[in-house]
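Of the protein chains in this complex, one is absent; all others appear in place.
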Amino acid sequence: MKYVDEFRQHHLAQKLAAAIGREVDSAREYRLMEFCGGHTHAIFRYGVQDLMPCNVEFVHGPGCPVCVLPIGRIDNAIHLVKQHDVILCTYGDMLRVPGSGRQSLLKVKAAGGDVRMVYSTLDALRIARDNPGRQVVFFAIGFETTTPPTAVAIRQAQAEGLTNFTVFCNHVLTPAAMRSILESPAVPGMAPVSIDGFLGPAHVSAIIGSRPYEFVPAEFRRPVVIAGFEPLDVMQSALMLIRQLNEGRCEVENEYTRVVNRRGNVKAQALVAEVFELCHAFEWRGLGLVAHSALRIKDAFGVWDAERRFSIAGVSAPDSKGCECPSVLRGARKPAECRLFGTVCTPENPMGACMVSSEGACAAYWSYGRLRQPPVAIKVEAVR
Amino acid sequence: MCLALPARVIAIDEHGEMATVALGGVKKDISLILVDEVQVDDFVLIHVGYALNKLSEKEARRTLALFAEAGLTGDGLS
Partner (left out) sequence: MNTVIRRFPMRLDVRRGTVDMTHGSGGHATAQLIEALFVRHLDNEILRQANDQAAFDVSAGRMVMSTDSHVVSPLFFPGGDIGALAVHGTINDVAMSGAHPRYLSAAFILEEGFPLADLERIVASMAQAASKAGVPVVTGDTKVVERGKGDGVFITTTAVGVVPDGVKISGNRAQPGDVILVSGTVGDHGVAIMSSRENLAFETCIESDSAALHELVAAMVAAAPDIHCLRDPTRGGLATTLNELAQQSGVGMLLQEDAIPVRSEVAAACELLGLDVLYVANEGKLVCICAPGDALCLLQVMRAHPLGRQAAIIGEVVADVQGFVQMETAFGGRRIVDWLVGEQLPRIC
């Protein structure tokens, strides 16, 4: 795969590892928050941590829109299927996320509910066209990367006069989440966070550009490097952050120049601004209420808003007792430091946000990370 | 988060709205509505059935060159 495989090359990894090893200051620690689930995934899938010196730590952030979706919103989606008999179209990611009472969209589907997995909003629109007598609701989730396709879908529904199509909007915003994490040391009761720098989101930035992160160095004195999702991108970005920290610089740099620039995709931004507006506050699982962090559909497009059409009530459901997700999402605790991890809370039985999706810090650590000591490998004669 | 991959445009429909892209031998039809001035043989980043942006091949090569140089920075030893 062109422009993918080249960014996974072993020999280049060795060069970058050597450079990082040479340039780190052994007298200090480097705690680099990789904000996005995509980075968490890459780090674990390729074992990037093994190539980093031990004083460089990747802290896993809340960049997983599935993880941070409050349980109440899943309950709402389930309610739509059961009570209103809609065809609920959803991305695969949401199917197994448990809502209240151990219910999930997959279980509702098994019990006869019309839940359909789609790869794209284009599929959801087609289902609406093919089923004029049924209400079709698209369960929209995701950060700024996934929002423009939803905006396009709503505009398309308007253009076609599709009266049976609505969107249940749960799009959330990345810079607001970063701000919430940086401001959190001021929150009593939470473990303090020490993050030295951020690996900025790759594909969110393809849409919004690198400009929206400039507040991070300006107001919070932390450097940001926009990092691609391939493992070489992650290592190069770590190196760029290490250099900034060593040199006392503090700015937004862009490693992912092949896709990201400062302004972003202006056309996509305009489409989003036409259809959506800011919610004044949205409750994030694990982070609590975050101001100006989510989007809702504007009045002009209210006809295609599932929340208005079906009068969806706000439901607030608390997280499990003992669940350390709020601290893990902020990078203040590691998954293994939560007493529910691996005991009560497993991928099969996720108790909190960080375990529900394969990109949550806890799930990624469980699937890919080393849980205990490495095995004793017996030397075998070379048989290759 | 945001699983998106670079794919090569191999065909564009007559309205310029949908394209067929190829990634590692797999073909998929995607929407071009979010990106302007896409041509056949361009590389685009695809996500949930849409092209999000064009990929700059020049920048891709430059980035790879940076990685390769990493062994030569600092004290100039590899």
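We call the chains A and B, going by the order they appear; numbering starts again at 1 in every chain.
Simple rule for what comes next: a residue touches a chain if its C-beta (ideal position, glycine included) is under 8 Å from a C-beta of that chain, and two chains touch if they have at least 3 such contacts.
These numbers come from a predicted model, not from an experiment.
S.K.: Have a look at A:E6, A:E23, A:E57 or A:D123 and name the one touching the chain we're not showing.
M.R.: With A:E6, A:E23, A:E57 or A:D123 as choices, the missing chain is touched by A:D123.
S.K.: In the complete assembly, which of A:M1, A:C279, A:A317 or A:V344 touches the absent chain?
M.R.: Candidates A:M1, A:C279, A:A317 or A:V344; residue touching the omitted chain: A:M1.
S.K.: For chain B, which residues lie in contact with the unshown chain of the complex?
M.R.: Chain B touches the missing chain through residues 1-3, 5, 23-29, 47-48.
S.K.: By the contact definition given up top, give the residues of chain A that touch the hidden chain.
M.R.: Against the missing chain, chain A presents residues 1, 4, 8, 10, 13-14, 17, 37-38, 44-51, 64-66, 91-93, 95-96, 116-119, 123, 141-142, 146, 231, 346-348, 357-359, 366-372, 374-378, 380-381, 383-384.
The rule we apply is simple: only the chains that are shown with their structure count from here on.
S.K.: Looking at the complex, which residues from chain B come into contact with chain A?
M.R.: Touching chain A: residues 1-6, 8, 23-24, 31, 33-36, 43, 45, 47-50, 52-53, 55-57, 59-60, 62-64, 66-68, 70-71, 73-75, 78 of chain B.
S.K.: Which residues of chain A touch chain B in the complex?
M.R.: Per the touch definition, chain A meets chain B at residues 1-4, 6-7, 12, 15-16, 18-19, 22-23, 36-38, 63-65, 91, 119-123, 142-143, 145-146, 148-149, 152, 201-204, 206-207, 228, 232-233, 236, 239, 255, 257-259, 265, 267-268, 271, 359.
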